[in-house]
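The complex appears here minus one protein chain, its other protein chains still in place.
Lettered A and B in written order, each chain numbered from 1.
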Amino acid sequence: MAFFILVIAALLVSVFFNSLGAVSLYRFPDVYTRLHGATKCTTFGTIFIAVAVVLYAVGRLLESGENRFWVLIIHTLVAMMVLLVTNATGAHAIARASHRSGLAPAKAVVDRLEESCSRGGASQ
Amino acid sequence: MFIFFASFLMYLLLVWSGSGIPMIEVVIGLLMATVVTFAYKTWHPEKRLSKRGLDPRRWFGFVAYLFGPFALGLAKANIDVAKRVITGKIRPGIVKVTPALKSDVARTLLADSITLTPGTLTVDIDDAGAFYIHWLYVEDENPSEEQLYGNFAHWARRLAE
Partner (left out) sequence: MTVHFVWFVAAVMGILAVAVLGRLISGPTVSDRAVALDTFNTFVVGIMLLLAVGYDSVVMVDVAIVYAALSFVGTMFIARYIEGEV
């Protein structure tokens, strides 16, 4: 039973962070700041969904002892690793692409990448 | 060879359905692993995988990193970003740091870690190994490594170089 209370707690955390991720898309002024909210909050929230599924499977496994809950645990862990790697890398790719396409960060106090590009030093 | 065994074991792990693996799945797994290995050899003919990656201590270190400092940083990052989303207090900018990392794996590990930790997002890496990082709340225009991401560079150096 304790496992299922943990499942509900993890799901509540995930809903909170996922909705923050969705709100940040509307609240922040430009692509880079939106990426912050969209990447970090949704990755964390979805990892908590995976954690909740794993906890649920462990609870059912202790109750019934069926092997298929082992399968559920393994596959959910694989999905979690895939999410962790692909989300961070995808955010990096979008950020780099939008900077190279000439999109300046809004309200920025400093932009070292622009400075080094215009000096002809870094990138490309 | 490492690619072959890794993909074969991954396939078996994913087709295991609670009660043994039928022979046909093993055969399909071997075929698939062969295809993946040849594809890898075709696309990266010169690339040599470092033998040091097989050291089990690195793998344990990696798991320890994932559940220790990285998980802590991830949780802190989210509470920080949550505060910024709610209050709307931001001061964005792109800063530059130069951690002395050479191998591609170490750079990838550090860049991903930076992206998922408080208020920072890697935008670009140049050939000299300088990281350009978008910071949600710029405290210092020429920050030190400590200020940006704590001791992650130390971990990346230990795990992947």
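The rule is simple: contacts are C-beta pairs under 8 Å (C-beta built on N, C-alpha and C of every residue); 3 or more make two chains touch, one makes a residue touch a chain.
Just so it is clear, the structure is predicted and the values come from calculations on it, not from any experiment.
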Even though one chain is not shown, chain A touches it at residues 4, 7-8, 11, 14-15, 18-19, 21-22, 25-26, 31, 34-35, 38-39, 42-43, 45-46, 49-50, 53, 56, 68, 71-72, 75-76, 78-79, 82-83, 86-87, 89-91, 93-94, 96-98, 100-101, 103
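We take it that only the chains that are shown with their structure count from here on.
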Find the geometric centre of each of chain A and chain B from their Cα atoms only, then give the gap between the two centres in Å, rounded to an integer.
-> 14
Chain B-touching residues of chain A, taken from the complex the two chains share | 17, 20, 23-24, 27-28, 30, 32-33, 35-37, 39-41, 43-44, 47, 66-68, 70-71, 74-75, 78, 84-85, 88-89, 91-92, 95-96, 99-100, 105-114, 116, 121-123
In the complex, go through chain B and note every residue touching chain A.
-> 13-14, 16-19, 74-75, 77-78, 81-82, 84-86, 88, 90-96, 108, 111-112, 115-116, 119, 121-124, 126-128, 130, 132, 134, 136, 138, 141
